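Every protein chain of the complex appears in place save one, which is left out.
Labels run A, B, C and D following the written order; every chain starts at residue 1.
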Amino acid sequence: MLGLILLFPLIGFLINGLWYAVLQAPQGRKKAGSLATGLVASSAIFLSFAVGVVAFVQLAGMPEGARVIENNLFSWIKVGGLSLDFVLRVDPLSSLFVLVIAGIGTLIHVYSIGYMSHDETPGRFFAYLNLFCFSMLVLVLGGALPLLFLGWEGVGLCSYLLIGYWYQDIEKAKAGKKAFIANRVGDLGFLLGMFLIYTTFGTMDFSALREVVVQRFGGMAPAGAELAAVTGICLLLFVGCTGKSAQIPLYVWLPDAMAGPTPVSALIHAATMVTSGIYLVARLDFLYALSPTALEVMAWVGGLTAFVAATIAVVQTDIKRVLAYSTVSQLGYMFLACGVGATGAGVFHVITHAFFKALLFLGAGSVIHGMHEEQDILKMGGLKKHMPRTFLVVTVAWLAICGLPPFSGFFSKDEILWMAFASNQGNRVLWALGLLTAMMTAFYMTRMWIHTFMGSERFDHHKVHPHESPIVMVAPLYVLAVLSAAGGFMGVPHASWLAHWLEPIVPHVVPAEGVNHSMEWVLMAVSVAVALLGMFAAHRLFRDLRRPEALKARWAFIHKVLWNKWFVDELYEGALIRPIGRVSQALWRGFDVAVIDRIVLGFGRASEWSGQTLRLAQTGSLQAYAVFLLLGLVLTLGYMIYGLV
Amino acid sequence: MQVVEPWVVLTFAATIFLIGLGGLMLRRNILVILMCIELMLNSVNLSFVTFSRMHGDMAGQVSVFFIIVVAAAESAVGLGLLIAMFRTLRSVDTDDIRLLRE
Amino acid sequence: MAWFESHLLSTLVFLPLLWAVAGLVIPGKFRKTHAVWALLGSFLVFAVSLRLYGAFDAGGAEFQLAERAEWLPSLGIAYLLGMDGISLWLLVLTTFLTPLVILGSFSAIQERTKEYYFLLLFLETGMLGALVALDVFLFYVFWEAMLIPMYFLIGIWGGKDRVYAAMKFFLYTVVGSLLMLVAIFYLAYAHKVQLGAYSTAIVDLYRVNVPGGGWLSVQSILFLAFALAFAIKVPLFPVHTWLPDAHVQAPTAGSVILAGVLLKMGGYGFIRFAFPLFPEAVVLYQPVFLGLGAVAIVYGAWVAMVQPDIKKLVAYSSVSHMGFVILGLFSLNSIAAAGSVYQMLNHGVSTGALFLMVGMIYERRHTRMISDFGGITKVMPIFAIIFMIVTLSSIALPGTNGFVGEFLILLGTWKTSPWAAAAAGTGVIFGAVYMLWMFQRVMFGPVTNPENEKLRDLSGRELAVLAPLVVAIFFMGIYPNFFFEKMEPSIQRFLERAQVKSTETAIADLGRN
Amino acid sequence: MLSVSPVFFYLFAGLAIACSLLVVFKKNPVSSAFSLVLVFFAFAGIYALLDAHLIAAIQILVYAGAVMVLFVFVIMLLNADAPSLDIARTSAALKVAILAGCLAMLAFFVVAFKRMSPPAPLGPYTAEAVEAAGGNTRVISQLMFSEYVLPFELTSVLLLAAIVAVVAIAMRNAKKPGSAGKEA
Partner (left out) sequence: MENLVTIRPELLGLATVELEALSPHFAVLGGAVLALVLSVVRWLQPKWSVFLVSVATALLGATLSFPGLSGAALAVFNGMMVVDPYSSFFNLIFLLSALITLLISFRYLDSEKLQHPEYYVLVLFSALGMMLMASARELVVLFIALETMSLSVYSLVSFRRADRRANEAAMKYFILGGAASAIMLYGVALVYGATGTTHIQAILERLASRGAGESVLFSVGAWLIVAGFLFKVASVPFHMWMPDVYEGAPVPITGFMTTGLKAAAFAAFVRVFLSLGYGKGLSEAVETNLHHILWVCAVMTMVVGNVIALTQTNLKRILAYSSIAHTGYLMVGLIAAPRGTEGYSSLLVYLAAYAAMNLGAFIVLTLLAGKGDAGLNLHDLSGISKKNPVLAFSMAVFLFSMAGVPPTAGFVAKYLLFYSAVQAGEVPLVIIAVLCSAISVYYYLRVLVYMYMRDPIAGATSARVPVWSVMALASMVIVTLQVGLLPSPLVEMARKAVAGL
């Protein structure tokens, strides 16, 4: 039954793909419209969503402890001591992700029908989108690490294809390549982690792995070499996560990924792909729990990423880049949560973030759609009047992301902050950092909100006349708006259905003893206050634009640093890419051609040279030959006699 | 009456042989070279005769007979070659035959 | 027909040659008929190889379908053929690629087609013979006989300075194999001394114990002689400089066969001769070759990055891919060994496809410089799709054949030496870098060069050439067990012969997998 | 030990060495030819001393008579009797090398001959036995036609081959080139 979830998007991909390749691609063939191809794609993902819901219901029906549906499709690789089966497994954790992926996927597919209406080859777009959903579902449903890796690289490929969808613009193609290579760096860490698991525990299947770990370590924590191995595994897998979920060292590709069409950014770079890192950590939570150092590293990386991304987002002017950095920042939050041991909170934030971030992106999409591809918020303003429905839904999302109480953002972010403060892995500094980032999030989101919808209209009127997006785009927004608003209630502190639901996979974290219960309410109030403070500051600052200009002039240096993304891209270019280029040039010209070939040809030239010199001995004069003969004779005779005398 | 030591005769034959060999290398005039070859063959004959006397065996002397025949035939062919060469090169000097080299 | 049934391997080996000789009758000017005749022949040979697949039963004896005939009894040299799981798949790869190559060169080769197709089929005979020969002398005969047709293929139909490339290719291999020949002499004589009778059959030579021990003991020197000959063929890092020249100058068909099969001879040689004959030396030199393999992977990738010429880039990528094979073989455990044999098959398919496609662009634009291209996707969409699939297979994307090979090799190598696996792992990244960078400069971006505007897309024939390869890429990626079933027992025997107790059995009893 | 009177031997030996040096160092080929004749006479003398009377006779008949006549005839034919100064043209270093080479060889031979152990079993054909059997010539000719019949016959083949060879070399392809083998 689980095979069906995968089958539908695959069939969707094949239909669109073959239809495009055979009928549309060759020169002179008519291109199919976005409606037809869109419907095929959307129905495929919707059916998969339906099956997902059925599976969810079935799971819910099962007894508490044994909530697992598993079917083994076929034996993938069986060689030497290794045997990998293509086994799909759904349990509470992955069912949630399936619903999120398929659900939001369907909404975005419907939205794309409208968004891609005037694109030349929508068939190709929808084929890639379906392929992405297929890979993401494989990632989530995969029962063993290699299968997860199959999905892992599959989504990497689809993000490459979709970012570089408009391939004629070389910049967009470069962005796609950058994304794929950054992911590949991460994937190497993932691979090595997988090998370390196999060599230490002998299996890569999740359930088998869990049994081996429990049986080997049971209660007491591992020590010495065992600890080193487990920590190694966790850190290597985390390197994979940083690659995929855009954390500190490898996050540079996500902002550039905005080159892709907006639905792509919404689906891949907000809701699904970037969260696969969290899914992996959650799936192997029983391993991460064993190595405190790994958790600490994760927490700090998450915290720092959140903070740095937030600082950059503050100064960005492109609407999609602001959202991109905000995503990086929110992902930092999620890893912060996992790092302090509250994986449940992390998963909860994934879900809520998926709702409001997808909504924000789609909202931005409809703004851009209305403003005829204009993405710079400084050239927008006053769109409230022109796009009332978009304004409404974006406002809901804005409130959610700032973390105001009734909305979903508040519950998940607050849970994370509380855990950062209270759990025995958490520490005060991280909590403070998180709080500061929350404030800055509110600040830059409000800035974007004001620039886009409020204030004077800064676009030139006769060229651009904004209009509301068609119903096919707005309907999904409404659904998402509802989810963003109500989504928080599934994880109300102390009575969270979600924690209960994830119980067997992700144990519920109890706050450390030293912290008394009442502190939670106090901190909740503090975080709401901080959010309001951020909003109010942005509102005051950006009411008339002269004041930010002045601020920018005074703090020019800081602005320049933030505007250039802390010069991280330049750092990588200078430190890695250019030196490797120079070294390989040296290797090729220098070593390959100069050293090896010279040696090889050297032998040839040496024999040629000796040939030339010896050849001169053939002077042609009879006398010389005779003397040479005598010489030979005398020497040899002498040697013969020498032996005897 | 004293007797001649065999090695004296053989050394004498060897000196003649080496004079012939040396002459062959020293002289450029092909005629003299041919004569030197004859000298060498004569000294070989002498060695054969001396050895056959020492061994009290006639094999040496019979072989000398055949060697003389061969030497004669060889010098005839040599002179023939010399005439043929002379007809085209108009000289009997080895310096002129340096066309084939390296 | 009974004779064919009982002498399946001989028919397989000599059918192409006889067919080629029969083809000589067709007069020179009927170009098309030569090509079609050769194509027919190659299909026939492919059919025979499929029959072989059927006849080979995995559980059976080590070398099956064996044929023996006295050849030089006084020296114990016999015409001994036999096949095991590993050579089965390399045979099928050869017979699978040859028809595609012939079909691919219909339009490419216009002059002297009679000799061209004769040489191609002669080359096929050489390759097939080397794969099934179980007598060291017979193997050496086929091993060198292969060089002659390839030398002419590169030399006559090649690019600008083809003569230099052909000569370098020939001399490189000959020097290596001559040293191997001396090692064969020593071994054959050791067999006579130790076991009384003359024999150069490989099974007998396995029994000869050569004094092992130190770095420069007899066994090590003999091993190095064999290893050098095969390393040149692989090509392994320090002795690889002939490959880029040979590939750049060879005609399309030549470089496909060169990359597709000739490079595998090196790997096959290691498996059949170097490892089982000198197990101690293998263990002794294991770190050296693991290092060389890893260096080859990284070095090949790095140098490929800066190549202006597509063919040279693909050539250096072959150095990198084959570095994986060496890494896998020298990890001496069954997963890595299976991975490296599988990687050899993958490399044959994906690099073969790459060269075919580069050939197709070359036929249209007569240039191989990346800078001359740009925005080809707009003009040739079908070509772009297939080129993308082949590129993905070359950078080992899961789901394609490349991934299975590299995954197993890295997993196996990790067990033997984590550092080598980690270093080789970076090759995966650099692989993606140079392939995608090339793909982007060639296919994406606006159509800058006016000549690129009017390029016609793939013709039916060209599609027919590429379709089987694309199917193979996905089939090998999704259902590798089809290949592993037949290969498995032979790999076990190979490792037992290399007398190394495979380490993973120690781990297997830790937990079920 | 050779029962040879030293006086005569040293006389002939001295003559032979002197004349052969003359052969080599004389500028005029004709004088070289004549000194070569003297050498042959000296050799004939030594043969006689060594009781090889047939060889001595043949030496004079064949060498002195036939070969030298041929030489002189050729010298006159090519009127090459002009003195050729070719010794001067060879470089001094070459001369020294040749001399040194020859002296070294001579030293080796002398060493070889001095260490020669007397051959133990004396063959049947001692001087006296040959005398008794009817003289040197008789014995040689009888041997020639019994034990050594093969070399004897082969020399005839050799001479035939030599004649054909010389004819092929020296004939003048005068008149019609390519004429079907009708030569002078």
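Following the convention adopted for this analysis, contacts are C-beta pairs under 8 Å (C-beta built on N, C-alpha and C of every residue); 3 or more make two chains touch, one makes a residue touch a chain.
Fair warning: this is a prediction, and the values are worked out from it, not measured in the lab.
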item	value
Left-out chain, listing which of the shown chains it touches	A, B, C, D
From D:F9, D:F40, D:Y63 or D:F109, residue that would touch the chain that is not displayed	D:F109
Option from C:L75, C:L195 or C:M369 whose C-beta touches the chain left out	C:L75
Selected from C:A22, C:L50, C:V163 or C:L195 as touching the chain missing from the view	C:V163
Residue touching the undisplayed chain, where the options are C:Y151, C:Y316 or C:F387	C:Y151
Residue in contact with the excluded chain [from A:V314, A:L532 or A:L633]	A:L633
Positions on subunit C contacted by the hidden chain, ascending	70-75, 112, 137, 140-145, 147-148, 151-152, 155-156, 162-163, 166-167, 170-171, 174-175, 178-179, 181-182, 185-186, 188-189, 192
Interface residues of subunit B (partner: the chain not displayed)	10, 17, 20-21, 24, 30, 33-34, 37, 40-41, 43-44, 47-48, 50-52, 54-55, 57, 59-60, 63, 66-67, 70, 73-74, 77-78, 80-82, 84-85, 87-89, 94, 97-101
Touching residues on subunit D - with respect to the absent chain	108-109, 111-113, 115-117, 119-120, 123-125, 128-130, 132-133, 138-139, 142-143, 145-151, 154-155, 157-158, 160-162, 164-169, 171, 173, 177-178, 180-183
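We take it that only the chains that are shown with their structure count from here on.
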item	value
A-B or B-D - the one linked by more C-beta pairs in contact	B-D
Centre-to-centre distance between subunit C and subunit B (centres being mean Cα positions), rounded to whole Å	67
Centre-of-Cα separation between subunit B and subunit A, whole angstrom	99
For subunit A paired with subunit C, centre-to-centre distance based on mean C-alpha positions, whole Å	37
Shared-contact residues (touching 2 or more other chains) in subunit D	90, 98, 101-102, 105
Set of all touching chain pairs, with the criterion as stated earlier	A-B, A-C, A-D, B-D
Of subunit C, residues touching subunit A in the complex	168, 171-172, 238-239, 241, 244, 299, 302-303, 305-307, 333-335, 337-339, 375, 377-378, 381-382, 385, 392, 397-399, 403-404, 407-408, 410-412, 414-415, 418, 421-422, 425-426, 428-429, 432-433, 436-437, 440, 443-446, 457, 478-481, 484, 487-488, 491, 502, 504-505, 507-508, 510-513
Touching residues (chain side subunit B, partner subunit A) in the complex	21, 24-25, 28, 94-95, 97-102
Subunit D residues within the subunit B interface of the complex	1-6, 9, 13, 16-17, 20-21, 23-24, 29, 32-33, 36, 39-40, 43, 46-47, 50-52, 54-55, 58-59, 62-63, 66-67, 70-71, 74-75, 77-78, 80, 84, 86-87, 89-90, 95, 98-99, 101-102, 105-106, 109-110, 113-114, 116, 118-119, 122-127, 129-130, 136, 139-140, 143-144, 147-148, 151-152, 155, 158-159, 162, 165-166, 169-170, 172
